[in-house]
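Structure incoming, see below.
Every protein chain of the complex appears in place save one, which is left out.
When the chains are written out, they are named A, B and C in that same order, and each has its own residue count from 1.
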Amino acid sequence: MIIVTSQAITEEQWANLCKRLEDLEFQIHVIQGVEKKVIGAVGDKRRVDFRFLENIPGVEKVIPILSPYKLVSREIKPEGTTIEVGKLKIGGGSFGIVAGPCAVESEEQLLQAAEGIKAAGGDGLRGGAFKPRTSPYSFQGLEEEGLKLLAKAREKTGLPVITELMNLTELDLVEEYTDIIQIGARNMQNFGLLRAVGRCSKPVLLKRGLAATIEEWLMAAEYIMAEGNHQVILCERGIRTFETATRNTLDLSAVPLVKSLTHLPVVVDPSHGTGKRKLVLPMAKAAVVSGADGLLIEVHPDPAHAWSDGEQSLDIPDFQRLVGSVRQLVKWREADDSVSAATAQG
Amino acid sequence: MIIVTSQAITEEQWANLCKRLEDLEFQIHVIQGVEKKVIGAVGDKRRVDFRFLENIPGVEKVIPILSPYKLVSREIKPEGTTIEVGKLKIGGGSFGIVAGPCAVESEEQLLQAAEGIKAAGGDGLRGGAFKPRTSPYSFQGLEEEGLKLLAKAREKTGLPVITELMNLTELDLVEEYTDIIQIGARNMQNFGLLRAVGRCSKPVLLKRGLAATIEEWLMAAEYIMAEGNHQVILCERGIRTFETATRNTLDLSAVPLVKSLTHLPVVVDPSHGTGKRKLVLPMAKAAVVSGADGLLIEVHPDPAHAWSDGEQSLDIPDFQRLVGSVRQLVKWREADDSVSAATAQG
Amino acid sequence: MIIVTSQAITEEQWANLCKRLEDLEFQIHVIQGVEKKVIGAVGDKRRVDFRFLENIPGVEKVIPILSPYKLVSREIKPEGTTIEVGKLKIGGGSFGIVAGPCAVESEEQLLQAAEGIKAAGGDGLRGGAFKPRTSPYSFQGLEEEGLKLLAKAREKTGLPVITELMNLTELDLVEEYTDIIQIGARNMQNFGLLRAVGRCSKPVLLKRGLAATIEEWLMAAEYIMAEGNHQVILCERGIRTFETATRNTLDLSAVPLVKSLTHLPVVVDPSHGTGKRKLVLPMAKAAVVSGADGLLIEVHPDPAHAWSDGEQSLDIPDFQRLVGSVRQLVKWREADDSVSAATAQG
Partner (left out) sequence: MIIVTSQAITEEQWANLCKRLEDLEFQIHVIQGVEKKVIGAVGDKRRVDFRFLENIPGVEKVIPILSPYKLVSREIKPEGTTIEVGKLKIGGGSFGIVAGPCAVESEEQLLQAAEGIKAAGGDGLRGGAFKPRTSPYSFQGLEEEGLKLLAKAREKTGLPVITELMNLTELDLVEEYTDIIQIGARNMQNFGLLRAVGRCSKPVLLKRGLAATIEEWLMAAEYIMAEGNHQVILCERGIRTFETATRNTLDLSAVPLVKSLTHLPVVVDPSHGTGKRKLVLPMAKAAVVSGADGLLIEVHPDPAHAWSDGEQSLDIPDFQRLVGSVRQLVKWREADDSVSAATAQG
């Protein structure tokens, strides 16, 4: 940690500051700059937030040196983590395509979707039984009924199922039916929920929050891993910016950046990331060559009649075309020898 | 709702679109523009999200006309709502100052804070027993122990207590001890939590999310009111922008804007809003004259030793100065006759 | 244009509003909604900003229907525009790779860069002679000397040259030496400069502003085209968001979106877009499959000694690898049959 002191620091303030740091068991290294004195405070203190030191009279700024996460860090696990559920493999060189409707609406809709996805070459089935909706008056999901339909669709198709957990109180229910538990963007810093799924035995897909920095996203994953569950998949799904022409701004450069920082796999959701059906295919392809480990795609057998998010859902034939192109690019990527060491570690 | 069709819409697509709208029980008004045909679709459909219509072939854009909220709207309740708990009154012309430490740390710390705040003229006591922290390794709050200390501080000082509820599983516990339930910025769209406090009998302070638009914030309040709890206080606490010189960007113009849209009271938290102690006082004063109904201020008896957020906490003497200035401005504001009708409704 | 009136509009206000619209030569269509009256105002008024109508008493909101640009629109020119300078072809199915140092530093540096780029398979040479720098104390470019070196490098390698114009006063000078005139992100709304290059005979590369919406970016291109210069290349180079882990947030989904709106070619600058050397290659590849018409890459013969932007510059061997991969992907893209009609128009 680096502590920059103000030019006007008094001798008494300096003495107090040094004493405080010693009480906190830091070793102190003083650098006398041209205008300011700077302290290098050495100690294994990754786990404490020392911004409060900015509050000590005479201190101008506190600059942490170590990243605040540990378990998610690629430094402690250089090879990539693979998450494997049935035939769905994500990470460590494997690329998984998960697709399905925004919301489970009915048996007919879900089975049609699932069978279409299976036939088109998808690896997993997504679908919401509990839906986070901006309006209390919008359709909120079929709840347990929806979970049962997902299980039925898995039985019929063999596709592993991923669905969102919204509330602690529904954890047992969701865990019983799903193969992968999704934590949505709005819950990325719902720390109670993160801890709870950290004690589950099923993998967790953690969506990036709308306004979450990459560091906060990794810290959310650290919450899950700190409880013992090391099976975490990160999902980039767009961030909120000033641009309103797209629903969100898909931050694709986060993919290679995050993969250089963590061993966890990173997938991309271009459906929520763009909010526009015609952008899903180009962004899915871009995700592959940027280094993603998989995709989450909204697919509906009849998007024009979807109860939610129809404007960003593909129909089955479009999804089939997407799978075809994406698989080709995954193959191309495996043969591509341009990738530098920094981003290659799978 | 206005539906803009694309220039290239075919006759068949047009017929399908009209049929779909009729099925949804809309009356259709067609406007033939210079380049495009536009449909005005009339019907009381506030409660449904019709963006999915953008998915119908030939549709370019769907533009809703009515605001999506109803119960929070000033249109249906022109006079302002007042929230009253003991001597703390917020809204409808009353101005309340709630203060306290970020986290309850110990009996000594909390009682010192509470007594100092009481003596300085504060109206309520805030303090966190469950803390949302970015890192799983940071101090997470004293939990039930903290709630008990808050109750003790209330007993000693008579100040009503406000504390954050983070998880559904802690609702009964928090409701038992607190006077006002706080929903934090990270939980503003934790819809399960919103519904649950909507069934409580205690007032709810709803912080604006880091990346929440004003409309989303009002919709979150609508969630609470839709369950029957009409005692909601909105709290502006800064939004996330590109500027990093402050912790957040305090959006003060949201105060008069929101007050023109809703009858609910709006308070401001300049401590989280700026993240810097020296900005708390000027922004507290600015909040008053912008029309706020109250303040939430972080106060710690010894900020340099605070376990969290010390860098933005005032000590008791600074808080006393703030209360003095703020009370003068509240009085000034009452006599100020410049206020236009649009923002005057209290 | 749609005009939403407020519920409280008086008869007199309504009459005034209608009269005003008639004076402006609009045809009026009234739609009586459930709660509000809405006016559809028809007229070929694309070229006027009618937001001022919101100022008329009784008006709540004005919603334009037509996009504000015309010449840049794909609607009036469905086939894609190709910009061709020597062997460099951008747009209409052709993919061009332009590379070079951020700043021209010396003859040796520039010629080394140019020859390396030529050998590696680049199509054009970029380099700054006038540099926009945040600090007045940073190196500001070699100015005319730099332009002469660019001309010399063109002579030696045959690569067409692109360089930034910062001030109206340097237009003649820059136009004399360069093949393509670059307008930088900070000048995207320097309207005097846009008009001036709109009267030049050389193509213009228009970078997207840091905080520019896609609509504003297209309007800036409309400024150039309105003066008669139809040779405009758009360049996505990242927008400013809350995320600081990258220098900017590269908005790749803007590529297919913009290409659906305009016939102008779109290139991507992943060097400025990410600010990190290790992200340039993955984002360059992602740009290709997202539909871009070319790339702008910062290349320096010795990045560790670059005078500016070294942290995001590739050296020649890395650039060579990039060209190899990118060319393969361009070829793959040509054979890819998944592309939907919406984004295929080259």
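By our rule, contacts are C-beta pairs under 8 Å (C-beta built on N, C-alpha and C of every residue); 3 or more make two chains touch, one makes a residue touch a chain.
Treat the numbers as computed from the prediction; the structure is a model and nothing was measured.
Although it is not drawn, the missing chain touches A, B, C when the whole complex is taken into account.
Considering the whole complex, the residue from C:89, C:277 or C:321 that touches the absent chain is C:277. For the chain left out of this panel, the touching residue among C:63, C:173, C:211 or C:261 is C:211.
Across C:63, C:226, C:261 or C:330, the single residue that touches the chain missing here is C:226.
One chain is missing from the display, and on chain C it is touched by residues 20, 46-49, 51-52, 54-57, 68, 132-138, 140, 166-169, 186-187, 189-193, 195, 209-211, 216, 219, 222-223, 226, 240, 277, 303-304, 306-311, 313.
Hidden from this view is one chain, which touches chain A at 2, 4, 7, 29, 31-36, 38, 40, 42-44, 63, 65-66, 75, 240-242, 244. In the full complex, chain B touches the hidden chain at residues 211, 213-215, 239, 241-246, 249-257, 260, 270, 273-274, 276, 278-279, 281-283, 285-291, 318, 321-322, 324-325, 328-329, 332, 336-340, 342-343.
Assume only the chains that are shown with their structure count from here on.
At the interface between chain A and chain C, two copies of one sequence, more than half of the residue numbers in use are shared by both copies. Taking the mean of all protein Cα atoms as the centre, the chain whose own Cα mean lies nearest is A.
Chain B and chain C have centres, each the mean of its CA atoms, that are 38 Å apart.
Rounded to whole angstrom units, the spacing between the C-alpha centres of chain A and chain B is 27. Centre-to-centre spacing of chain A and chain C amounts to 30 Å, using the average Cα coordinate of each chain. Contact of a single residue of chain A with at least two other chains is seen at positions 211.
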